[in-house]
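The other protein chains are all here in position, but one chain of the complex has been omitted.
On to subunit A.
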Amino acid sequence: MGAHKLLFSELKLWTSGGGGWIARLHKGGCGKASLSSCSPKVCIVGSGPAGFYTAQHLIKARQDVEVDIYERLPVPFGLVRFGVAPDHPEVKNVINTFTQTAKHSRCSFYGNVNVGKNVSITELQQAYHAVVLSYGAEGNRSMGVPGEDLAGVYSAKDFVGWYNGLPSCRELSPDLSCETAVILGQGNVALDVARILLSPIDILKKTDITQPTLEALAESQVRRVLIVGRRGPIQIACTIKELREMVNLPDTRPDMVAADFDGVKEALKDLPRPRKRLTELMLKTALEVPGEKEQERRSKASRTWGFRFFRSPVEVLAEPGHSRIAGIRLAINKLEGSGDGAQAVLTGEVEDVPCGLVVSSIGYKSLPIDPSVPFDSRKAIVPNTMGRVKQAAGLYCSGWLKTGPTGVIATTMNNSFDTARSILEDMDSGTLDMSAAKPGSQSISALLEKRGVEPVTFSDWEKIDNVEMKRGESRGKPREKLLTVEEMLHVAWT
């Protein structure tokens, strides 16, 4: 892309949002592309940030690329819609950028298409010059401890899916009638779950959190949330923004174990800036004697939250004679080494914590969706080099499926741009054979029709979008999400 001479023409500002990337589109030269006889057709599987950022980069870089995005659900945007917490609406602004991409003349969205079931990767490869797998991580890492399947134990992935209206999590109905909830894991997802469990309803009811969740939380008896990690404060995986939100959460007070922070102050000076600022805030919250005003605020608080360090789950304990959870047994660890590389080592001691709700937030996990695609089950990713799937010509991957399930939207953006660059390089170098024209969506649509599958177009999604926003309006919410695929399809096709 650097080799192209760029002239820019100012296109009309796209939206009131300030133009976005369409206005920045350069009318580029075609370079080597002018030698090929057909327009390259690329298929992207998954319509979350990875899919959309890969599409955006491809469309911007070459004037002849056409991109089709396939999505299993009738609605796009993946974890931006189903993962980002309801009280983080600004993070969802990226949807405006993705909407511009979807509405570009060289981009098409096909929702309600299950790749792997309705159509195979092989069939997609026959129809497109390149196929990009961006379907993320829909599974979760299990704790691998006895009692994990007891009622009252949930994965954070399902819990988050439930409060965000993911259709497959609609029936979760977590029991919130207990006083103490224990969250395993101390990343941002764990903090999101803690915050949603403890936020005042008055704040949540103005967000796009689902109505059933709101009703459940209004009845919730949960008053104390412990966020548990295997290692120490310096290894905590969350970031400062989320920690600050907990510290400032109305009607709550922090409840930490001072001894967990031994030696942390001394280690501060050697830490890089992001880690240092985060650790300083934790130390302040855990150890500093609060001023009068803060002391008063804390004494009036009706809910508590706290970190517990050096603890690993070994068993979920059931109420005798019942299949409901009564508590969790935690092994006590000590740290060997320091910094990022520190290891948690068992000491042999255990501790039982009574609780009625356990949320396991130890990581999402990608799953294989098609036997023809290489999959590394140990790392749970598609093996690749710079986004090029190993031993599979014409197949690429981006997002969490490529690098594993960590990273915020900005990380995924860079990751996806990298994959797009690999594809563009391969187009320019001839590694991707583009000598023959490919039918693209024409043949896939015909296949889907034969199989009785009707795709949801982007305008169909906009109908769903409008209905959700309208329903939200009467409740003072940005939207009231439709909670079942059936409802979504009904609105899409009416």
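Everything below uses one rule, namely that contacts are C-beta pairs under 8 Å (C-beta built on N, C-alpha and C of every residue); 3 or more make two chains touch, one makes a residue touch a chain; residues count from 1.
We take it that contacts and distances are computed from a predicted model.
You can't see one chain of this complex, but its UniProt record names it "Ferredoxin-2, mitochondrial", from the set "Proteasome assembly chaperone 1", "cAMP-regulated phosphoprotein 19b", "Ferredoxin-2, mitochondrial" or "SAM-dependent methyltransferase RsmB/NOP2-type".
Per the touch definition above, the residue from A:V75, A:V94, A:V373 or A:L448 contacting the chain not shown is A:V94.
Interface note for the absent chain: among A:P40, A:G111, A:P167 or A:G187, the touching residue is A:G187. Touching the chain that is not shown, out of A:K117, A:R244 or A:R475: A:R244 (per the contact rule at the top). Within the entire complex, the positions of subunit A that touch the omitted partner chain are 1-2, 6, 8, 10, 17-21, 23-26, 88, 90-91, 93-94, 96-97, 187-189, 237-241, 244, 273-274, 277-278, 340, 386, 403-411, 413-415, 418, 421.
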